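With one protein chain removed, the remaining protein chains of the complex are shown where they sit.
Let's turn to chain A:
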Amino acid sequence: MNRLNRNQMAERVAQDIPEGAYVNLGIGLPTKVANYLPADREIFLHSENGLLGMGPAPAPGMEDPELMNAGKEPVTLLQGGAFFHHGDSFAMMRGGHLDICVLGAFQVSAGGDLANWHTGAADAIPAVGGAMDLAIGAKQVFVMMEHLSKNGECKIVPHCSYPVTGIGCVDRIYTDLAVIDITAHGLLVREMVDGLDFAELQRLTPVPLTLAAAAATTVTA
């Protein structure tokens, strides 16, 4: 089967972000989505540290230590962009003003619980940042993650074994194998990669799946 690589996953998520959307891309894999947003769409990227209209990385030598993204990497501000303080920034999240946020995850449960902030290991220093605010704030929460962990365990689970970030907050999961909506009636498979059949996807996923009537085959460049 044509399992997607991480860039193709980012490209696939980018296809679903419409013109005019206010979007927060989480640290790590979701940051790559910005590289694939179509140039003909105006999309507003939000960064938790007080930016709307965030642009790409600056040219070498033009980095500004006071213009960073949430991952503390240098960025730029587009014309029309704005700066604001942390209270306003998190009001944009918590207040439901962001249309979409895209987050990475350790696990997502069948009920849409998200685990992405802490492994729960006894010696790990916990750090949460804005993960819990993003999880519950945006109108739509997209998760992008590999379908299986490095140990081959499915990251879509009946119940999260890692500490949760938010309860029932995930709307859609993009993996390297499929696009799956979390609905009131369970997990609905919207798309699968070329060469993967539904029975195989179900075999890999320890949660009951339903194949959407209009399920498609994933297309990337």
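FYI, contacts are C-beta pairs under 8 Å (C-beta built on N, C-alpha and C of every residue); 3 or more make two chains touch, one makes a residue touch a chain; residues count from 1.
Quick note on the criterion: contacts and distances are computed from a predicted model.
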Given the options "Acyl carrier protein", "Carbon monoxide dehydrogenase large chain", "D-methionine transport system permease protein" or "3-oxoadipate CoA-transferase alpha subunit", say which is the protein name UniProt records for the missing chain.
"3-oxoadipate CoA-transferase alpha subunit"
Touch with the missing chain holds, among A:Pro18, A:Pro56, A:Gly129 or A:Pro158, for A:Gly129
Residues belonging to chain A that touch the chain removed from view
47-51, 64-68, 72, 77, 83-87, 89-90, 93-94, 118, 123, 125-133, 136-137, 163-167
